[in-house]
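Below is one structure, written out as structure tokens; comments come after it.
With one protein chain withheld, the remaining protein chains of the complex are depicted in position.
We call the chains A, B and C, going by the order they appear; numbering starts again at 1 in every chain.
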Amino acid sequence: MTMMSDRQQLSYIAGQAADARLNVELETEGMTLNIGPQHPATHGTLRIICRLDGEQVVWAEPGCGYMHRGYEKLTEVRTFPQVTTLVNRIDWLGSFANEVPFILAAEKLMDIEAPPRAQMIRTILFELSRIANVSLFLGDLGVQMGAITPVFLAFRDREYVLNLIEGATGGRFHPNFDRIGGLKDDLPKGWIDETRQVMVKLREFCDIIEDLLFGNEIFQSRMRGIGIIPADIAKDYGLSGANLRASGVDYDLRRDQDLPMAWDKADFKVWTHPDGDSFARCWVRLQETRESCRIVEQLLDQIPAGPIMTKVPRIIKVPEGEAWVSTENPLGEMGYYVVSKGDLGPFRVKIRSASFNNISIVPWVLKGVYVPDVITILASLYFILGDIDR
Amino acid sequence: MAPLSDSDTTQEEPAALPGDGLREGIVDDLRRRIGDAVIDTHIAPNDDLWVRVSTDAWRQTAEALKAAGFTFFSFLSGLDWLPSPYGKGEEDPTAEPEEPDTEIRPGVTGGDTRFQVFARLVDIDRHVGITVKADVPDDAPAVDSWTTVFAGANWHERECHEMFGIGFNGHPDLRNMYLPGDFEGFPLRKDFPLLSRMIKPWPGIVDVEPMPAQDEPEEDASS
Amino acid sequence: MIQLAVEIPYWGQSLLRVLGGLVAVLLPAGTIVYLFLFKMMSFMQSRLGPMEAGPYGSLQLVAEVGKWMQKEDLAPDQADHSIFKIAPLVVLTSTFLLVVVVPFGPDAYFTDFAVGVFYGLAVASVSVLGILIAGWASANKYSLLGGLRAAGQLIAYELPMVLATLGVVIQAGSMNLQDIVVAQNTGEIFGFGGLGNPFVITQFLGFVIFMIAVQAELTQPPFDMPIAESELVSGYMTEYSGFRFLIFFIAEFATAGVFAFVASVLFLGGWGVPFDWFGWNNIDQVDDWMNVVGPLIMFTKMLVLTFIIMWVRFSFPRFREDQLQTFAWKVLIPLALANTAVTAIFKVAF
Partner (left out) sequence: MPDKPKVPGLFKGLGITLGILKDTVVDGANTVQYPHEKEAPPIRARGVIALHEENCTACMLCARSCPDWCIYIEGHKQLAPPRRAGGKPRQVNHLDRFDIDYALCMYCGICVEVCPFDALFWSPEYEYSEPKIADLLHDKEKLGEWMETVPEAPDLEAGANKK
């Protein structure tokens, strides 16, 4: 672990020392602190049980299950269209991005492909839901650190993106717009140039956040060198998305696999950062939001004319077989392993959600860290509870 | 403003997307490492790669694949191939229930036990993923734990144990992940009833009363 | 003392003083809460802020006070009830004790201590006790952490504050606040007397250190570790509700107002305008209408300083605990010592 900076070494040794000191030298009695399940810093009901020595965390263990809705059991009794309504409630901030891998897996089983126009609009809505998801993260990052202003700017500019999604699909948070073989409807008139104006606003938002937060020396002193995750440990735990790219691993599912989507038609840069600390993770997410705006602008000019849906029978029975599709969701790599036995609904769906792996590293990364840094590291790992508990 | 940090990746040309040649290579390399433990393999044309290994070579496969370059641990979970005896709870009580089939037909790479454990690993540099499966013996459902090879498998194995009842030998603390400690039963097993659909009568049952007066045979209203 | 038309018995004067004290503390608190916390904060976040209660939301504070009044102020049963109840009062009394020493006009002052500055700084540290008691008595881990953090922070930032005022006292040559005001308005800088000699110009470093220390004393972001709402829910105030929380809330903003008063007296020339403009050259010649205009000038100077405090509060994230302490001990205190030494040398040289 060559990349471990001395800060991480220091806090690791401090963690060990805290263990020893607990019972030998000062006979200080450790204090167990429950952060959560109702806590302002967790996106939902996550509970972190940590044993403190003074302000230093000696041992931390997240307790999940408060938001467990048993999705994988529900998918056994539902038909394919009903599962799409279920599935966009896993990562409820970027919800269109949840439907896409499931529908692609079903299409792979039926080996049909959506027409080019539907693929293009799917990619645009995918990137819009990424912008909606990550812009809220950028605002919320400020609140975790104590700055009140960024969160209101985030909600104000995110509103424009949600209005766009609602204009096209009908639902702000749960669009339920994706069908096996294409999309439910086409875009309403005037949607494309409205999207262009919104993209300009979103870029200004990114610049403001970069100056207001990332340029701030206090913010940097709080974030740099905190919660360093080296690349091989990140790969071991299966971290994905910006958390992995912030540790220097150049892995982006939009570019590294050929899905029947339109990412190859837009040229975008995959941002990585060598440090792997909290600042790197947030910085990579900020650059990715800008990249998403660029992608949407490029794709808006290349929407081909044509049908929105291929020939698909009214009652869909997916042929027998197993398929795995994963895409680069706002939180990381989200994938569905769909097993079908040829009847109306899937036989078994394994939902691989990004935050489950991203949070499984918390016991390792929180060892020997101060209490305020627990919040910093959790904020930079950026998880959504529905993603962890499914 | 110029990007804050000095690092930006030189956008080198991404490695070529994996063709099937690469997948055959991987299977041969795996056969060379763990010999006859590889029971069955399946390659979906330039799409994906499945390998089924024998149960006791489960951890050895993990070590072999990690050595072969599959360093990214994606997920690990279980499969229960018994068709559910309860159906969807959407049957028409008037129609007689058709006899549920109980024949266990495993999926892609076959298998002869009810439970299977499967995992997915990805080689980030060659952009290729592999799904590894192994049978779990019916009498003592237990498999070796992967936590010594991939630290990330810890949580996945806890969830799989809690949902399917598959034991993992060598796992540090196999507590319940989501369910309360004293929860008995394994929810994701197909023979675990989904109670929410048992209690409420299904509103989809057609109750359009037939014509009161005539008694000539009326056709079945439901489509 | 100016001779009013009617001879007020002694108890009448003390009653007037009490009323004056209440106004001097609560009026700034009210305006700061409405103007800055409700309106300026929302405008800085591109929203309108409260608009429903009264025209442009002006009665919002009255509505909130009413809300808190009728809320039940409960105490956790393991709490240490006796000191749980008096903690907010301790914090509030420290504000009232501090306002006593602030002069508002040539004759409009509550007391005229010869050692006003010394007394003011001593009294300002009483609020640390209140916060520590509140944190300890609420029998809640988060409040305990908040209380301990507050104790560490407030003590660490008292030293730079004291040293910053030391520079002012050396330059003014006296600890009596009235003399400091006079010294600022009569002195001149290298012969040019038109603008008087507000210490903010000559003591700029002291002014910056004093404002940073005040920001920390008020536990405002970037120094709001004791009420770090994203970690400690709301620090030592977590278990308080109803009327006691109202006292904490009022105390927080009243202290902000009073510290702004003290800062404007020490650095911006207090209630006076440069005496040369009106031909006065010592305090006795100042006309009587100054007793009315003085408080208004103090009020505007207080608003300017509070604007700066609140502006910083709404745009910065918060420090971590140890960075806070290293910033105080390793940066502020050496700077303050250097400032005092330089002022002393200049005092002797010129």
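Heads up, the rule we're going with is that a residue touches a chain if its C-beta (ideal position, glycine included) is under 8 Å from a C-beta of that chain, and two chains touch if they have at least 3 such contacts.
Since the structure is predicted, the reported quantities are computational estimates derived from the model, not experimental observations.
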Omitted chain's touching partners, listed by label: A, B, C
Which of C:Ser42, C:Thr93 or C:Ser125 contacts the chain that the document leaves out: C:Ser42
Full-complex contact with the absent chain, from A:Gln56, A:Asn98 or A:Thr149: A:Thr149
Those residues of chain C which, in the complete complex, touch the missing chain: 40, 42-48, 51, 311-312, 314-316
Absent-chain interface as seen on chain B, which is shown: 1-2, 90, 200, 202-204, 206-211, 218, 221-223
Where the missing chain touches chain A, by residue: 78-79, 81-82, 85-86, 117, 149, 153, 156, 159, 163, 166-171, 174, 176, 184-192, 208, 211-220, 303-308
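In this text, only the chains that are shown with their structure count from here on.
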Most contacted chain pair (by C-beta pair count): A-B
Chain whose average C-alpha position is farthest from chain A's own: C
Between chain B and chain A, distance of the C-alpha-averaged centres to the nearest whole Å: 22
Whole-Å gap separating chain B and chain C, where each centre is the average of the chain's CA atoms: 64
Residue ranges of chain C in contact with chain A within the complex: 41, 44-47, 141, 145, 221-222, 224-225, 228-231, 233, 314-323
Chain B residues within the chain A interface of the complex: 1, 3-5, 7-9, 11, 14, 17, 47-48, 50, 71-75, 77, 79-80, 83-84, 88-90, 105, 107-108, 118, 120, 124, 127, 129, 131, 150-152, 154-156, 163, 176-180, 187-188, 190, 192, 194, 197
Footprint of chain C on chain A - complex, ascending: 31, 33, 35, 39-41, 55, 142-149, 152-153, 156, 212-213, 216, 218-219, 221-222, 370-375
